[in-house]
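Missing here: one protein chain of the complex. Every other protein chain is in place.
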Amino acid sequence: MSNSSKITGATILLENVTKSYGSKKPAVNQLTLEIPAGQTVMFVGPSGCGKTTTLKMINRLIEPTSGRIVINGEDVTKMNGDDLRRRIGYVIQAGGLLPHLTVGANVGLVPKMLKWDKERIRQRTDELLDLVSLDPEIYRDRYPKQLSGGQQQRVGVARALAADPPVLLMDEPFGAVDPITRQRLQEELIHVQAELHKTIVFVTHDFDEAVKLGDWIVIFNEGGKIEQYGTPEQILAHPANEFVEDFIGSGAGLKQLGLARVRDVRMRQLPTVDLGEDAAAAANRLTEAHAIRGVVLDQHDRPVGWISRRHLEKMSTVVLPDEKGVPTVGESSTLDDALDTMLVAGSSEAAVTGARGRYRGVITVNTVIRAIEGLSHEAVEEVSVPVGHNTGAIPVATTAENGVITYEMAEDDQQKEDEWLTSANREWSETDRQKWENYSSLDPAEDVVGEDPNLKGSGSERA
Amino acid sequence: MGSYLSDRWEQILSASWQHFSLVAQCLILATVIAIAIAAFCYQNKTLSGIANSVSAVGLTIPSFALIGLMIAPLGFGVAPAVTVVTFYCLLPILRNALVGLSGVDRSLVEAARGIGMSRVATFFRVELPLAWPVILAGMRVSAQMTMGVAAVSAYVLGPGLGSFIFSGLSRLGGANSFESVVTGVVAVVVIALILDGLLVLLGRLTTSRGIRV
């Protein structure tokens, strides 16, 4: 747990998996899918597309009709389902907490089944409640009905993590909570994952959620057909086909705001003025910086208001000219959140704060808009996409000595993937390069995205 | 069995009719009383609570004990039978009437008052129709339950099919005693099903299509 770089997750491989009910069209048809260890893979798609079925086949709550499932090199298709499920975390909507058991008992369920001793279970329970930001002293002995929806969901996540399973399956876990709570739970999951590096398979119907949380996104169509498998950046920048385009909907650029963090764009630096300092000196600093306005900071360097040169000329020591305050966003907030904050405050700019609320700079609506324009043309890093298709071709899995599985793709699949990548690049190179050059030649002193925003790195830096 | 039935066909029909009419009439009487009590109680938590408790306690008292208690003041015959059957009919209906009336959306009542309906008109034209399906459900429970109570009331010489059961019992082993009891039991089941069917039909006819489930 303390070693934050250690990947504790396991690779999951679905091999040519089919689930059919009777004579009807199969719910999932000949699906082959690789889920890389320690990554968060989001399953999205319209309802009835087989994403949930696929998820439940991983822990065999639904038994596949044919095909096999391999976790960490071990074929789990034939092993005892109950034993398998004890090794896989499972989170459902509203947590699925057992109402007749206390929060502590709920979290300790799996360890108890694994026959841990009482003291160890108690320690583990407290540790996990702490991890999901619930004070064990307060919540351990409460019953689920005494908790809010968001808290119940947190306990659900804690319960799934109890036996430290390498894999976490999440079935629309945040579907039943209000948007604000959902945003907080999502951020918490990002933090937990940054610490634990589990393999997370997460089903959602909300594409924005997929963009926000996923290292990878699988877009499913009816019958468990994979329409596209890629990073959020790849999918947003280069939707594979019309279906994906429709599913993403309009405003792909806007959705990319959910990918970019405030710290990734260039902030403007306004002169700062401390409360209570000599007003004339402060006014001088503004003049030197050719700035009309400055940011007022309190004794802890937290931004508390704006102040203009004209205001400063009228006072001897710096006081706050008004009580309006200043909209602030944290530097690890998404651009989406930043834009939201500014719109809500009715302001075209917001102060950016770092650790302990210290002032870092100023972000403006313009910065965000430039970022949107830039983002849609952002070069997508050529990362090798894990296997995912419905052709029925099975990659030959070979387990190396270190337990890592490598796959040799069937030849035509390799070709398809190459085609896809090159076509994407070709498309990019025609009209977009021009715009990219225009954009990158803009004066960096203005409110623009920095020279090397390198946004695709953000996926792995979410800490 | 066949000759037993054909010999006493008229007797059976008349006893069945008596049984049916005893329960049906008591049911109507009980419904009126229950709605009146519920109308008096439903807006007051304490009164509703008391009515509910009385109803629960009443349902716990064995019917045979109540019949016994009624003999002293009322003697034998129709009077104790009607009293006891009405009493047991009353309890489920009362409880359901309270649930139904208090379940009516208060904003609807206010809307009715707002368009100038009097308190009484509001009760009969808004609250009662909305609570009616629940009350009717209570009536069905009452009807089924009191079919058996009515049979026991034959012990105090009340009317109906219970007499076939008790006469068979008193002549146990004698000619046709078994047939007599079976006839009584089966006929009660049959008219219970008929009355339940009629109540369902009544529900279809009297429940506004807007609130039918």
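We call the chains A and B, going by the order they appear; numbering starts again at 1 in every chain.
Convention: contacts are C-beta pairs under 8 Å (C-beta built on N, C-alpha and C of every residue); 3 or more make two chains touch, one makes a residue touch a chain.
The rule we apply is simple: contacts and distances are computed from a predicted model.
Peer 1: Select, from "Bacterial extracellular solute-binding protein", "Dihydroxyacetone kinase-like protein", "4Fe-4S dicluster domain-containing protein" or "Permease", the UniProt-recorded name of the complex's unshown chain.
Peer 2: Its record in UniProt gives the absent chain the protein name "Permease".
Peer 1: Which residue from B:L29, B:L47 or B:I71 sits in contact with the chain not drawn here?
Peer 2: Selected residue, touching the omitted chain: B:I71.
Peer 1: Given that one chain is not shown, which residue among B:S53, B:S118 or B:S208 touches it?
Peer 2: Per the contact definition at the top, the residue touching the missing chain is B:S53.
Peer 1: Among A:G9, A:G38, A:G96 or A:G214, which residue is in contact with the omitted chain in the full complex?
Peer 2: A:G96
Peer 1: In the full complex, which of A:R124, A:R159, A:R182 or A:H238 touches the chain missing from this view?
Peer 2: A:R159
Peer 1: Name, in rising order, the residues on subunit A that touch the hidden chain in the full complex.
Peer 2: These residues of subunit A touch the chain that is not shown: 59, 61, 82-88, 90, 92-94, 96-102, 109-110, 113, 143-145, 159, 169.
Peer 1: By the contact definition given up top, give the residues of subunit B that touch the hidden chain.
Peer 2: 52-53, 56-57, 59-69, 71-72, 91-92, 95-96, 137-138, 140-141, 144-145, 147-148, 151-152, 155-156, 161-162, 165, 168-169, 172, 177-178, 181-182, 184-185, 188-189, 192-193, 196
Simple rule for what comes next: only the chains that are shown with their structure count from here on.
Peer 1: Express in whole angstrom the distance between the two chain centres, defined as the mean CA positions of subunit A and subunit B.
Peer 2: 63
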